[in-house]
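Note that one protein chain is taken out, while the other chains of the complex remain in position.
Letters are used for the chains, namely A, B, C and D, taken in the order the chains are written, and counting of residues starts over at 1 for each.
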Amino acid sequence: MEHLIDIVLLGLLMITGFAIVRMKSLLAVAMLTSIYSLLSASLFVVLDAVDVALTEAAIGAGISTILMLATVALTRDEEKAPRHTPLLPLAVVTVTGAALIYGTLDMPHYGDPAAPVHQHAASAYLHDTPGEIGVPNVVTSVLASYRGYDTLGEVTVIFTAGAGVLALLGYRTRRRNIQGPGIRKLVVLRVIAKLFFPLILLFALYVLFHGDYGPGGGFQAGVIFATGFILYALAFGLGNAQRVIHHPLLRIMAAVGVLIYAAVGIEGILLGGKFLEYGVLADDPVTGQHLGIMLIELGVGITVAAVMLIIYYGFVSRQD
Amino acid sequence: MLLSNLPALQVVIPLVSAPVCLLLRNPRHAWACALIISWLVLAMALLLLQQVYTLGTISYAIGAWATPWGIEYRIDMAGALMILIIATVGAVTMPYAWRNIQHELHRKHTGVYYTCYLLCLTGLLGIVVTGDAFNLFVFLEISSLSSYVLISLGPSRRALTAAYQYLVMGTIGATFILIGIGLLYMMTGTLNMQDISQRLPEVADTRTIRVAFAFVTVGVSIKLALFPLHIWLPNAYTYAPSVVSAFMAATATKVGVYVLLRFFFTLFGLQFSFNAMHVGEILMLLAVAAILIASLVAIFQDNVKRMLAYSSVAQIGYIILGISLATTAGVSAGMLHLFNHAMIKGALFMAMGCIFLRLGSVEIHNMHGLARQMPWTMAAFVAGGLSLIGVPLTAGFISKWYLVNAALTDGYWPLAVLILVSSLLALIYIWRVVEAAYFHLPGADMHKVREAPASMLIPTWLLIGVNLYVGLDAGLITNIAQQGAASLLGQALQ
Amino acid sequence: MTELLGHYNYWIVIILMMTGFYIVIARPNLVKKVIGLFIFQTSVFILFISMAKIEGGTAPIIEEGLSVYSNPLPHVLILTAIVVSLATTALGLALVVRIQEAYGTSNEDDIHVQDEED
Amino acid sequence: MMQPLLDVLSWICLLGGAIFLLIGAIGVLRFPDFYTRLHAVSVCDTLGAGLVLVGLIFQGGLSLVTVKLLLIFYFMIFTGPTAVHALAQAALQSKLKPLVDDHEPR
Partner (left out) sequence: MFIAVSAVLLVAIALGLVRAFRGPTLYDRVMAANMIGTLTVLMVAVLGFMAERPEFLDIALVYVLISFVSTIAVLRVYASRVSMQGSDRK
C-alpha cells in the first residue's frame, strides 16, 4: 500500500522540480524549493528513514529557505532569460541521465530483501547494536559510535561553513531596533513568540537527549534550537536577539562544540584505547558507549546551533 | 601510546587547532598557533613515513571497531609520500603567510584566514589517510569548502566570482563522486576500500559498476582539473591570495590525483579499470591534449600567475600520462613528478607573491628590469622555471627522465617525443618572463622597488633548495615513489 | 509489472537529479544555480534512501515485536550528506551576496561583461 | 464494549477532518482573490487538523502517544491562526488591495 503514497509523492516532487526550472520569479522558486524539501522529507518518512526526515525538514524547509529568501531580498527578484539557447546543457543532461538509467538496469529491485546492501554490514549493525551499544535507535548508534569519525568530519564541515560565512559576511551588530513600519502591529506575533520560545528550546533539548531512543540527535536538536532563536529574532527584532546571544559567544560556542567532540576522541586515546573508542571511557563498555554518545551529541548540538545562528545573523544583518 | 595512534593524530591535531585558532582574537596569536601546528604536522609526517618505511602498510581501526563495520585508516607508501608533500608545503608556506596575508587580505579577514587554512590542511590530510570511501567524500568536502573560502579572500573582486565558479564545479564533482560511491555501495554492500575491492569481481561486469566507475572518474577529474574539466583552475589560482595559490597549486590537485590512483588501483583494481574499461587510453589522450593545449595557452598569458596556472594544468597532464601507462615504472614516474611539481609550483607561486608584494602587479609588462631590484626573487623564479622545463641537475629533469624511460619501455616512443617537445613550449613561456625581468630597461619608478622581506624569501628558497637537492641526489624520493607505486599496483596484482 | 515497479523509484529520482543538474548548467542567475545544486543533492539523497528500503521493513529503531528493519547505513550517510549540502548552499549564497554587492548584479552574463571592461 | 465505540468515533472524526481539509484545498483553488483564499485556508485547515488529531487521539488511547498528539494539537491551534494573521498583515502592508466587487476579477 505504501507504494501508492511513494509513487504519488515522487510524482509531486517531479512536478515541483519542473515548475522550479520554468519559474522566472526567484521568490517563487525559493518557496517552491521549501515545498520541494518538505515533500522529500515526507517521502523519507514513507521510506522509513525517520532521522533523515527530521533533518531534511529542519534544514531543507527551515534554514535553507530563509537563507535563499534573504539572498533574493538583496538581489533583483526577476531572473533574466539566458542569452544563448540551452542546447549544450540539454545535451549534457540527457547524456548523464541516459548513463544513469543504463546503470539502473542491473540494480536490485526497489525494496527486495536479497539486495547485497542488506546482507553484509547492515545486518551486523542491527544484530550487534543492542548487545554492544544498547541503544534502540540503530541509526544513532551507527552515526555516533560505529562510524563516529564520519560525524566528526561532519561537525568539521558545519564548522567550516560557519567560519566561511563569518569570513565572507562577517557581522554587523544592530544597536537600534530599526524595524519595518509595521512595528506596532507585531503584538500578536510577539505574544505567540514569547509563549513558544521556551517551548521550542525545551523541545530541542528533548530531541537532543532522546536521540538514542527515537528520531533525533545532535544535528536536529541544533537546528531546532537555532529555529527558536530565529523566531525570537523575527518577533523582537535582530537587535534584541543579538543582545540575547551576541556574536562573540556564537564564535566560542561553535569552537567549543568541535573541541568537545575531539576531546571525547582524545580521551579515548589517553585512557589507552584507540581514537573515538567509547568503551574505555567508563569501567563497563556499554555505559562507556552511552556516555560517549551523549557527550558527542551535546558537542554536535552546540556547534550546529551556533553555526546556524552565525549564518542567520550574517545574512539578515546585511539587509539594511 | 602516541606512536601507535599516530595515523589518527595526524588528522586530529590540525582539526582541533582550527577551532582554537578561531578562539584566538589576535591575528598574530592565530598565526603563531597555525605555524606551530604546521611544523608539528610536518614532524608527524616524517615519523609516519619512517614507520611506513619500516613496518609496511599501517592499518588503524578508529573506535576499535572491526574493519567493515568501523572506519579504518590505511596508510601505505603512496599515502605516506602524499602526507609528506602536504605537510612540507604547509610548513613552508606558513612563515611566508604572515607578510603576504597582511598585504593582500582585508584587515578583518586575517583572523579567520588561519582557521580556514588549518581546515583545508585537515581535509587534505584526511583524504590521503583514510581507507573508507565515504570518509574520503566527507574530508574531500572539508578541504573543498575551506579552499572556496580561501580563494574568495583574494584582493580583487574577481576572486569572488572565481571562488563561486570553483564552488559550483567542485560541488558537481563531489556529488558525482557521491553517486559513484552510492552505486558501489549498492552493489557491494560495504564502504571500506579493501572490502569493496574484494567483493567487486563478482559484480564487476554489471552495468551499474561501469556507470559508478564513469561517475567517480568524472567527479575526481573535476577535482584534479584534468584537461576538459579544468575551467575553474586558471581563475581560482590567479585571483586567490598568493600564499593560497602556492598552497593549493602544490597540494589540492595532487590530492585529486592520489584519489584517482586510490580508486583505480585499490578500489576497482587494475584489471577492471585498465583492461575492462580501457581508461588508460582515454587518460592518455586527455593528458596529451592537456600538455599541448595548456602549454600553448600559457604562452600567450600576460598575467604570470595565470600563466603558471595553465602550466599547472599541463604538468598535471604529465602526471596523468605517467599513470595512464599502468605499469610500475609509469606510475612511479607519475608520483615522482607529482612530488617535484608540488615543490616547483609552490616555489614559483611564492616568488610571484614576493613580486606582487613589492610591485603591486604580476603583469609581464610591469616587470621590466625587475631583476636588478629583486635579484633573489628573480633568481628563485629562474631556478623554478628551469626545473619546470626539465633542465638537467634539477628535479624536473629527474621526473621527465623517468617519464620518458617509462614511455619508451612500453614502446610509446611518440609520447617520449611529445614530452621533449612540450618542454620547449615550457621554455618559451618561462623565457618571456625572464626576458622581461633581465633584458628590458627598467620602467620609470622601478628604482623604488626593494627586495622582498626575508620572511618571504627564505621559504621560497627552501623549496628551491629541495628542488635542487632532488635534482642532485634523487635516490630517496625515487625510492619512496617506486615503493608507493609498487604498493598501489601490488594491491591490484594480488 | 514488478520489473517496472522495481525500478520506477530510481528512474523518477534520476529525472529529479537531471532537473537539478540542468538548472545548474543552463540558468545564468547565480541564486538559481545554487538552488539547482540544492535540488541535485536532495535527489541524490532520495536515491540513497530508496536503496535502503526493505519490503515490509520498518524504521531502524529496535522494538520487541519487530524483526525486519530497513538498512540504517544509508540513513547515516545521508545525515552527513544533508549537512554537507547545507554548508555548500550557505557558502554559495554568501558568495552571491558578496558578488551582488561588488558587481551590482547576480547574473553571470552581466558579470562577464563587467569583467571584460576592466 | 468501549473499543468499537472509540473506533467509530475516531473514524467519524478522521473522515470529517479529511473532508474539511479537502474543502479548504478546493477553496484555495477556486476563490478569486488572495484574502478569500486566505479565509478558506485558515478556517478549514485549523478545524480539519483539529478533527484529524482528535480522531488519532481516540485511536491512541491513554498513552504517551496521546500526550504527543495533544502537544501537536496545542501547537497547531496557536501557530495556525498566527501565521495567517502575519500573512494577512504583510499582504495589507504591501498595499495588496482586496477585491471589493466581483466585476473585475484579479
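Worth pointing out:
Everything that follows uses one rule, which is that contacts are C-beta pairs under 8 Å (C-beta built on N, C-alpha and C of every residue); 3 or more make two chains touch, one makes a residue touch a chain.
If you're wondering where the values come from, they're calculated on a predicted model, not measured in any experiment.
Shown chains touched by the undisplayed chain in the intact complex: A, C, D.
Which of C:Met17, C:Ala59 or C:Ile111 touches the hidden chain is settled by the complete complex: it is C:Ala59.
Taking the whole complex into account, chain D touches the unshown chain at residues 11, 14-15, 17-19, 21-22, 24-26, 28-29, 34, 37-38, 41, 45, 48-49, 52-53, 56, 59-60, 64-65, 68-69, 71-72, 75-76, 79-80, 82-84, 86-87, 90-91, 93-94, 96, 106. Those residues of chain C that touch the chain absent from the view are 58-59, 61.
For chain A, the residues touching the chain absent from view are 1, 4-5, 8-9, 12, 15-16, 19, 25, 27-28, 31-32, 34-35, 38-39, 41-42, 45-46, 48, 50, 53-54, 57-58, 61-62, 65-66, 69-70, 73, 180-182, 189, 196, 200, 203, 207, 210, 214-216, 220, 224, 227, 230-231, 234-235, 316, 319-320.
Definition applied: only the chains that are shown with their structure count from here on.
Interface comparison, A-B versus B-C: the higher number of contacting C-beta pairs is recorded for A-B.
With centres set at the average Cα position, the gap from chain A to chain D is 28 Å. A straight line joining the Cα centres of chain B and chain D is 58 Å long.
Multi-chain contact residues of chain D (touching two or more other chains): none found. Among all residues of chain A, those that touch two or more other chains are 100, 104-105, 107, 115, 117-118, 121-122, 125, 147, 150, 153-154, 157, 160-161, 164, 168. Touching chain B in their complex are the following residues of chain A: 99-100, 102-108, 115-122, 124-125, 128, 145-150, 152-154, 156-157, 159-161, 163-164, 166-168, 170, 251-252, 254-256, 258-259, 262, 265-266, 268-269, 272-279.
Put simply, chain B touches chain A in their complex at residues 1, 5, 8-9, 12, 15-16, 18-20, 22-23, 60-65, 68-71, 108-109, 112-113, 115-116, 119, 122, 126, 134-135, 138-139, 141-142, 145-146, 148-149, 152-153, 179, 183, 185-191, 199, 203, 206-208, 210-212, 214-215. Contact residues of chain C toward chain A in the complex are 2, 5-23, 25-29, 31-32, 34-35, 38-39, 42-43, 45-46, 49-55, 57-63, 68-80, 82-84, 86-87, 89-91, 93-98, 100-101, 105-107, 109.
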